[in-house]
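Here the structure comes first, spelled out in structure tokens, and everything after it is commentary.
Note that this complex is displayed minus one protein chain, with the remaining chains in position.
In this document, chain identifiers A and B correspond to the written order of the chains, with residue numbering beginning at 1 in each.
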Amino acid sequence: MKLGSLKIALAALLSVLTWQASAAGDQVVIGDIDDLSGVYADAQGQGGIEAINMAIADFGGTVLGKKIVLLTADHQNKPDIGATKYREWADQNGLNMLIGGSNTGVNIAMSKVAAAKKVPLIVIGAGGSSLTGADCTPYSVHYVYDTTSLANGTASTIVKSGGKSWFFVTADYAFGTQLQDSATRVVTANGGKVLGAVRVPLGATDFSSFLIQAQSSGAQVLGLANAGTDFSNSLKGANEFGITKTMKPAALLAFISDIHSLTLQTAQGLYLTTAWYWDLNEETRAFGKRFFAKMQREPTMDQAGAYSATLQYLKAVKSAGTADSDKVMAELKKATLNDLFVKNGHIRADGLMVHTMYVMQVKTPAESKYPWDYYKVIKVMPAEEAYGSQPDPACSFAKQ
Amino acid sequence: MTTVLGVPLPAILGQLTLGLVNGSFYALLSLGLAVIFGLLGIVNFAHGAFYMLGAFAAYIGLQAFGVNYWFALILAPLAVGLLGVLIERLFLRHLYRLDPLYGLLLTFGVALIAEGVMRDRFGASGKSYPVPESLQGAFDLGFMVLPIYRAWVVAASLAVCGMTWFLIERTRLGATLRAATENARLVQAFGINVPLLVMGTYGGGVALAALAGVLAAPVVQVSPLMGSSLVIVVFAVVVIGGMGSIIGAIISGLSLGIVEGLTKVIYPEASNIVVFIIMAVVLMWRPAGLFGREQ
Partner (left out) sequence: MAGSSNIRARVAVYAVLGILALTAPLLGIYPVFLMKLLCYAMFACAFNLLLGYTKMLSFGHAAYFGSSAYITGWLVSVHGWGTIEGILAGVAASMLLGIAIGAIAVRRQGIYFAMITLALAQLVFFICLQAEFTGGENGLQSIPRGSIFGLIGLGRDDTMYYFVLAVFMAVYVFVRRIVGSPFGHVLQAIRENEPRAVSLGYKVARYKLLAFVLSASISGLAGSLKALTLGFATLSDVNQGTSGEVILMTLLGGSGTFLGPVVGAGVVVTLQEYLSDHVGAWVSVIIGAIFVVCVMVFRRGFVGEIAWRFAHSRFGTRRTAE
């Protein structure tokens, strides 16, 4: 009886263990590891997956005669889950390229895997500039935006318009810290002062005690070094406690999905920096319309960026004639990128894709004429102004 | 600006006020736990999950059925309380004759299920629940601006705590309940339906958790994970107050909220752990808790 049930157990075990997908040489496998259910789920998330699928379809579904396959996973904002999944796909599923979703901490861990397994990582959702600085690798590309450009856009606009003293409410992990650092540099370079900062665990929902600390500092500007639902919750809290009457909120990273959930009533007047907006021109509007038909929302810059990165990768594979990582990376770094997301973009030696960035201001409810008409363009920042002209000195292999 | 220990007075008063608000939640939640443990001997690990379900009941009620906040305050605890009653009837009842650890483990499993289902349906980040119209706006207290809603939370929690204490300690029903936990057989001999009483008590404790959830919904964003992080602190509070003591739960809950608020000003890094440190100290010095009786 014991042996009988043992046989069953063994059979079950073996069938489960051989359930693993085998690496097929006749496919090009693209992966997407992202926050699909948590704090950042709206910035890229399911919409990002949809955008990647649109790019694959627009490219034709195959490249070099091989079928293009998409694997997705939720990293739940845990670096170990993201990195372990990436490693497993590289070892077991023949992964050719990974699209990195939100969360800088996870992406830093994943870039180590990119270098170890030599599988290119194109980071879309995460913002930390260290991804092309101290954490750079020859196989990672940072595609949509980074904390440097966000600070150069939003922080500098606010400091120059009079917001000299700052207090930061910072998400307590790599992204928040780096965003606070970038913003601090811009503030002090423009004659401002940082009076203090408070660290908040990622995903906290009640910001009241942190906001009270911010208020008691007497600073003019409330620097929100966070994103996603952290950003919307902290802004709502600031409103609730009357803090926005005495301090000006600085939305250091905000997506159109955040503005939508906050409503123009709450978010009006905020400055923010973005790489892309659905209502910029005919091409972007067309993409917006296609996306809206599937997702019932306009795309964020991350989602448009995911589309573009996938398309450009597949183009590079086609030009290189192979999916071999080194050859494809060389193609990507040679190319001038042009599509609905980017015009005349190129990938720098340290992996940063430099391109135009826009400083926007959120419209008032009266100024908004149609659904999702949320932004007006305050400033167009050319790539050098947004990102600086030299590769990041902290990136060891990119030294010219 | 006057300072105490180098910290500006408005900051201290502000954190203390917020601490009082948090303390009201702790008090309400530990009350439910203390009722269930004190009267039934069950460690209800699912308490955080019921709190979360109460908040979601309010959220879903509003989104899908247009049930407003005031109705939700009554309906959500009723609905979740009913669920609690079902769980008691179908599962817990059969475990009383066994080691109490099995009851604990069962409620632990129930919490996992509840959290998993909600997380699958709603994702892990919080959903926004609006503050009801009549409670919007804020009081300007001088040292800080206090949203009216938060003041309401304190008032409502204290009222419910008071009523529950009165029910259990001063009414006939409460007396019957307390007698039943001391000697169920004897009380049953008097013709009182003890199983029904037990079922009702469990449902009542659960309903208290759900009520706390509805009160919390506009403050903390409704999320499937909102209960699991809170429930451990609440357990510590109950242990400090004394696991069977109703008044202990209320007083410790409020005091610990205030202590936490104070710690945030003086030594913010310790604010998460101060409750556990106090618990360890209390357990070493007075194992039954501050107001508890040794079982």
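Here is the rule we use: contacts are C-beta pairs under 8 Å (C-beta built on N, C-alpha and C of every residue); 3 or more make two chains touch, one makes a residue touch a chain.
Quantities reported herein were computed from a predicted structural model and do not represent experimental measurements.
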Would you indicate which residue among B:173, B:186 or B:232 is in contact with the undisplayed chain?
-> B:232
Identified contact with the non-displayed chain, of B:71, B:165 or B:276 = B:276
Please pick, from A:139, A:173 or A:255, the residue that touches the omitted chain in the full complex.
-> A:173
Quickly run down the residues of chain A that touch the omitted chain.
-> 1-3, 5-6, 9-10, 13, 16-20, 37, 73-74, 78-80, 83-84, 87-88, 91-92, 105, 108-109, 112, 172-174, 201-202
Interface residues of chain B (partner: the chain not displayed) = 43, 91, 94-95, 99-102, 104-106, 108-113, 115-117, 119-120, 228, 232, 235-236, 239, 243, 269, 272-273, 276-277, 279-280, 283-284, 287
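Just so it is clear, only the chains that are shown with their structure count from here on.
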Distance between the CA centroids of chain A and chain B (whole Å) is 38
As the complex stands, chain A meets chain B at residues 36-39, 41, 76, 198, 203, 205-206, 208-209, 212-213, 215-216, 228-229, 232-233, 236, 240-243, 261
Touching chain A in the complex, chain B uses residues 8, 10-11, 14-15, 18, 119, 123-126, 128, 131, 138, 140, 144-147, 219-221, 223, 225-226, 261, 264, 268
